[in-house]
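Data block below; observations after.
The chains shown are only part of the set, and none of them has been moved.
The chains carry the letters A, B and C, assigned in the order they are written, with residues numbered from 1 in each.
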Amino acid sequence: SNSNSASESKEKDKHSLKKVSVVLDWTPNTNHTGLYVAKEKGYFKDEGLDVDIIMPGDAGADQLVASGKSEFGVSYQESITQARIQGVPLVSIAAVIQHNTSGFASPASKNIVSPKDFVGKTYGGWGSPVEKSVISSLMKKENADVNKVSIVNMGDTDFFTAVKRDIDFAWIYYAWTGVEAELRGEKLNMVYLTDYSDKLDYYTPVLATNENMIKENPDTVQAFVKAASKGYEFAIKHPSDAADILIKDMPDLDPNLVKKSQEWLASKYQDDAPRWGEQKQKVWENYASWMFDNGLLEKKLDAKKAFTNKFLPQ
Amino acid sequence: MVKIIAKGWRPLTVLLLLFIVWETVAIKSGVPDWLLPTPTKIFYEGFNGWFNFYPNLLSTIKLSLLGFALGLLIGLLTAILLHLLPFIRESIYPLLIISQNIPIIVLAPLLVIWFGFGLLPKMIVITLVCFFPITVAALDGFKQTSNELKHYMIMAGASNKQLFWKLELPYALPSLFSGLKISATYSVMGAVISEWLGAKEGIGVYMTLASSSFRTDRVFVAIFAIVALSLLFFSIIVLIERWLVRWQLKGAK
Amino acid sequence: MSHLTVSNISKQFDKNEVIKNLAFTVEKNEFVSILGPSGSGKSTIFSLIGGILSPDQGTIHLDHQVINGKRGFISYMPQTPSLLPWRTIVENVLLGQELQGKKEKEAALDMIDIAGLTGYENAYPHELSGGMKQRVSFIRALLSPQSIICLDEPFSALDELTRLDMQKWLLSIWEEHRRTILFVTHNIEEALFLSDRIIVLSNKPSQVAAEFHVPFSRPREESLFLEDEFLEWKRKIYYSLRKAQAPCSAAYGLEHSNRDKGNTVSIAARC
C-alpha cells in the first residue's frame, strides 16, 4: 500500500502539491530527523505539501522565516523570545524536544560534577551575556560565586578542541556532542541546566513559522505540523530506521554518530508530554521572566503570542 | 609546455616534503586524528569517498569559474569606467571599499531574501570577492602608463578609445595580471563561502557537514580540493600571463 | 592662407617662460626647418601644434581651422623613439596609420627594408640599437597619413653615412609625394640641404630670431654640400644662431676671437 500511496501522491504532485520550504538552523542532525522521515516516507505529500529542506548556512533560519521567504524553520526558544522582543514576528509551532538537553560538559578528569565545581575553572563560550547569567543561576543554587569563574570567548572553536587547551568546560547539546564523546570513548561530566533550575528548562529546538502564515495559511501550517509530528513519532518508535533515513539523505554525516545520537534522543522527543510537540505557557513565561530578571531582555514577553499548540494533531 | 613541466617539479617537491614532515610530526607527536589527520589518511578518505565527493567538487568548480568570470568582467568594466570617467572615480571608489566590508553573515540573509536560494545570490558573493583586486590593480595599471608613449599616442591623434586599447590596456596588463592572480586565488574560497548561502551540494556544504559530524579527515579532503583548485586557477592565469606579456619576459632575459 | 599659421603664441611651465609671442607660418608642401639652442622650446612648439599642450596665448591655424588643443592633425616623430615595447617593428611602424584607420603592411615592409632594417621586421624594440629605433620611429611618422609631418631631430642618433642616406630618402619621398614638413634639427647642414626655409629660434623665452629662405634649386643632390654657396649659407646661419644666443654668452664671460676662416665657427655660448 505504501508504493500505492507513493504513486498516488505522485499524481497529486502534478496538480495540487503545495510547495513549501523548511529552513534548518544549521547542518542537518538528529534534531531534524522527523522532518527527513516525513519527507522520505511521504507524510508531507499525504498532507498535500511538497517540502524542501534547506540548509541555510550563514543566512540563518530566523530571518528567512520571519520575512516569509521560507514558510517554516527550526529555531530555539531563546531566539524566538529575543526576536519577538525586537518585533520579529516568529511563532513557535512545536517543541522538537520536550526538555532542555543542553548542559555544561567537561572532561571527566576535570572533576566538574556540580555547579560549585565551576569555581576557579575556565568556561569557554561565545561571548553572550546569557551564558554568565545561566552559570550564575546554577552556581547560586550552591552558593558559589560566578565571578570566580573565568569566562573566555572561544568563538567557533568546537568543544573537543577547546578542552584540549585553556578551557575546562563548555555548553553543549548532549544529543550530539555528548554522544560523539561517547563514541570517542571520552568520559564527560555533564551539569544539566534542568537539574538546577526549572526556569532554564526551555524548549530547544522548536519548529517555527511567522505570524503571517498563521493568519493567512493556517491549513498549510496544520498540514506541516501534522506530517512533522508523524515523522517525529516514527523516529521515537523506530530510532534506527529513522537514523537510516537521515543517513541516506545526508551521506556525508557520520553514520555512527547519527545512529547513536538517534537512540539517545528517541525517548527525549516527547518525554513526559501528552503528545509530541506540546508546549506549556509556563515554560515560555518562566524563561522570559528569568531573562528579564537578569537584564537580558528590554521588556516583558507576551508569552501567549510566542507559541501555539493549536496546529498539533489532537 | 615542457619547460613548465620541468619547472613544476620544484613546487611539487616542496609539497611532497611538506606532506612527509606533516605525516611524521603527526605520528610522532600523537596529534589525534580528529584534530589533524595525517596526509595518508586524508588521501585514503579522498580516494574512498571520491564518488560522494565528486559531485560536490564539480559544483564548486562551476560556481567559482562562473563567479570568477563575472568578477573579472565587472572588475574590469568598473576599472575602465572609473579610468575613463575620472570625475566619477572619487565618488565611486568608497562604494567599492564598502562592498568589500559587508560581512557575509549580514549580507547573506538579505541576499537570500531578495534573490532566494538560487544561483544569483551566490554569484553576487563570489563576484564581490573577486572583482575588487582586479579593479584596484587595473586602475593602478592604467595610471602607470609611460608618459612618453602617451605623449606620442596623443600627438599622433589617438582617440581616447585608441589610447586605451592600444596603449593603456596593454601597458596595464602586468599590473592587471597581479590582480587576476589575487582574484583567481580567492575565487574558490569565494565559491565555498557562497555555498554557505544554502546550497545543496558543493565543497562548502561537504565541509560543513563533515565538520559538524566531526569528520576531520573529510574536512581536510575539502581543503585539499580547495587548495588544488586554487593552484590550478592560479597556474592558468600565470600561463595566460606568460603568453600575453611575453614581450616583457623576452626583455628581461 | 598658409597651411599652418602660428600667431603670437606664448607658453610657460609654472614660472618658466618657454615661448613668448612666437609667430611663423608654413606654406602648403613647404619644407621648413627649426634651429635653436637646446632647451629653447622646439619640442614644446610641436606639442602645441600637436594639441597635447594649449598655448597660454595666441592661436594656431591649420588651413582655416583653429587647432589650439586639437589633436590628430600631424604625423609626428618624437625626439625619443617612443616605440611600444610589446609590438614588433612592423606593428610599431603601422601604429601611426592604425590610429587613422587604414594599414598598408606592404608599404611598411618596403620602408623597413629601405631604412636598412631588413631582418628586424619581427624583432621587439629592445633588440634594436639606438639608431635603429630612431629609424623605426621615423618610418612610422612617414607612413602616417596626415598632411603635415613634424619631425623632432629624426637623425640625431645616426652615423653620418646612414644619416645622409636617410636625408636623401626623405627628400626623394617629399619631392615625389609633397607634404608639408616641419623639421627640428641641430645640424645646420642638414637644415640647409633639406629645407625651403629655416627658422632660427632665440634663447628661452623663444621667439623667431631669424628666418632664411634657402635658395638652392630642387631636386637637390648631395654634391650641394660641397658648393661654395652652401658653405656661405652655413656660415650665415651659424652667425645668426650665435647672435640668437648672444645675451647669455656675454654673461658667461667667454671671449672668442673671430678667427673664422673655414666653415666651422667656434664660439661657446650657453644659457
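Operating definition for what follows: a residue touches a chain if its C-beta (ideal position, glycine included) is under 8 Å from a C-beta of that chain, and two chains touch if they have at least 3 such contacts.
These figures come from a predicted structure and were not determined experimentally.
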Stoichiometry of the full complex in this file, by chain label: A x1, B x2, C x2
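Following the convention adopted for this analysis, only the chains that are shown with their structure count from here on.
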Centre-most chain, if every chain is reduced to its averaged C-alpha atoms: B
Of all other chains, the one whose Cα centre sits farthest from chain A: C
Between chain C and chain B, distance of the C-alpha-averaged centres to the nearest whole Å: 51
Between chain B and chain A, distance of the C-alpha-averaged centres to the nearest whole Å: 37
Residues of chain B touching at least two other chains: none
In chain C, residues with contacts to at least two other chains: none
Contact set on chain B toward chain C in their complex: 148-149, 151-159, 162, 166-167, 170, 245, 247-248, 250-251
Contact footprint of chain B on chain C as seen in their complex: 46-47, 50-52, 71-76, 78, 80, 82, 84-87, 95-96, 98-100, 124, 126, 144, 146
Touching residues on chain B, where the partner in the complex is chain A: 34-35, 52, 104-105, 108-109, 111-113, 116-117, 193, 195-199, 204-206, 208-215, 218
